[in-house]
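One chain of protein is taken out of this complex; the other chains stay put.
Right after this comes chain A.
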Amino acid sequence: MNLHIEGYQEDGVYVLKLSGEVDAYTAPELKERLLDLLNEDGTEVKIDLEKVNYMDSTGLGVFISGLKTSNELNSTFKLVNLQDNVYRLFNITGLNEVMDIENTIRGGM
């Protein structure tokens, strides 16, 4: 299974729309794309996870790196449209308390 990353700008916000699986094989590309954006002071990034039906702990690692980078620089990111099973990971790890997460989707695929 692959991960497709679509990137565009919308009202001054960078959007990364993901579809597929985030795991050890696909995480490096996502990390590069996300950190590239967050490395610019003041950027706002929105990551749409509506079409992500599987994520493992490597995926979490990407967002934790993002969190550290955005804390150092003045950039921000938020995660939107998480499916239940993906949100569960953020909930277990306590990351939902330190990250901006919006609109979780009930049910999943």
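Please note the rule applied: contacts are C-beta pairs under 8 Å (C-beta built on N, C-alpha and C of every residue); 3 or more make two chains touch, one makes a residue touch a chain; residues count from 1.
Simple rule for what comes next: contacts and distances are computed from a predicted model.
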Candidate names "Penicillin-binding protein 2", "ABC transporter permease", "NAD(P)H-dependent oxidoreductase subunit E" or "Sigma-B regulation protein RsbU (Phosphoserine phosphatase)"; UniProt protein name, chain not shown: "Sigma-B regulation protein RsbU (Phosphoserine phosphatase)"
Contact residue for the chain not shown (choose from A:47, A:60, A:86 or A:101): A:60
Of A:17, A:31 or A:46, the one touching the omitted chain in the full complex: A:31
Absent chain, residues of chain A that touch it: 24, 31, 56-58, 60-62, 64-65, 67-69, 92-95, 97-98
